[in-house]
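One structure below.
Up next, subunit A:
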Amino acid sequence: MTATHTPPHIRMSNEIAVQFRNRDPAWAAEQIAAHIHSFWDPRMRARLLADVTADDDRLDPLIVAAAALLPPARANG
Partner candidate 1 sequence: MTLIKEQDYGTPARSGEATVSVEIDGKTVLVPEGTSVMRAAAECGIDIPKLCATDNLEPFGSCRLCLVDIDGRKGSPASCTTPVADGMKVRTQTPELAELRRGVMELYISDHPLDCLTCPANGGCELQDMAGVVGLREVRYGFDGENHLDLPTDSTNPYFDFDASKCIACSRCVRACGEVQGTFALTIEGRGFDSKVAAGAGGTFMESECVSCGACVQACPTSTLQERSVVQLGMPTRSVITTCAYCGVGCSFKAELRGDEVVRMVPYKDGKANEGHSCVKGRFAFGYASHPDRQLKPMVRERITDPWREVEWEEAIGYVGSRMLDIQARHGAGAIGGISSSRCTNEEVYVVQKMVRAAFGNNNVDTCARVCHSPTGYGLKQTYGTSAGTQDFKSVDKADVILIIGANPTDAHPVFGSRIKRRLRQGAKLIVADPRKIDLVRSPHIQAEHHLPVRPGTNVALINAMSHVVVTEGLVDREFVEERCEDFAEWERFISAPEHSPEAVESITGIPAAELRAATRLYASARNATIMYGLGVTEHSQGSTMVMGMANLAMATGNIGREGVGVNPLRGQNNVQGSCDMGSFPHELPGYRHVSDEVVRGTFETLWGRVLDPEPGLRIPNMFDAAIDGTFRGLFVQGEDIVQSDPNTQHVTAALSSMELVVVQDLFLNETSKYAHVFLPGTSFLEKNGTFTNAERRINRVRPVMAPRTGKHEWEIVCEIAQAMGYPMKYDDSAQIMDEIAFTTPTFSGVSFAKLDQVGSVQWPCNDAAPEGTPIMHIDGFVRGRGRFVQTDYVPTQERSTRKFPLILTTGRILSQYNVGAQTRRTGNSAWHPEDMLEMHPHDAEVRGIRDGDTVALASRVGETTLRVKIAERMPVGVVYTTFHHPVTGANVVTTENSDWATNCPEYKVTAVQVSLKHPTPAAAVVR
Partner candidate 2 sequence: MTEVTVYVPRDSAARSVGADQVAERIAAAAGPRARVVRNGSRGLLWLEPLVEVETPAGRVAYGPVTPDDVEDLLDAGLLDGAGHRLCLGPTEEIAWLRDQTRVTFARVGVIDPLSPDDYTAHGGLAGLRRALSLAPEQVVAEVTDSGLRGRGGAGFPAGIKWKTVLGAESDLKFVCCNADEGDSGTFADRMLMEGDPFTLIEGMAIAAWATGASEGYIYIRSEYPDAVATMRAAIDAAYARGWLGKRVLDQDFTFDLFVRVGGGAYICGEETSMLESLEGKRGTVRAKPPIPALEGLFGRPTVVNNVLTLGSVPMIMADGAEAFAGLGVGRSRGTQVFQLGGNIARGGIVETAFGITLGELVEGYGGGTRSGRPVRAVQVGGPLGAYLPTSRFDLPMDYEAFAAAGAMVGHGGVVVFDDTVDMAGQARFAMEFCAAESCGKCTPCRIGAVRGVEVIDRIVAGENRSANLKVLNDLCHLMTEGSLCAMGGLTPMPVRSALTHFPGDFGATSEEERR
């Protein structure tokens, strides 16, 4: 682990995004949002949403688009 390590939720969300890179962006955002909603613990979603709000430039644009489709999440699991 290096000090400059990417936070796990950013790394994981970007890994999801890259799988959908060649799909229609609107469809992809929908799929990604559904995936994250289905599989992610709310506290991870909350962090992601927070980073999106904070315009973290490490986030894939598809994730930013998907985040807009996610319901708000409670921060503490």
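Candidate entries met the following condition: all candidates are chains of the complex that A comes from, given by their letters.
Everything below uses one rule, namely that contacts are C-beta pairs under 8 Å (C-beta built on N, C-alpha and C of every residue); 3 or more make two chains touch, one makes a residue touch a chain; residues count from 1.
Everything numeric here is computed off the predicted structure, so don't read it as measured data.
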{"item": "For subunit A, as assembled in this complex, the candidate in touch from 1 or 2", "value": "1"}
{"item": "Of all residues in subunit A, those that touch candidate 1 in their complex", "value": "1, 8-9, 11-12, 15-16, 18-19, 21-23, 35, 38-44, 73-74, 76-77"}
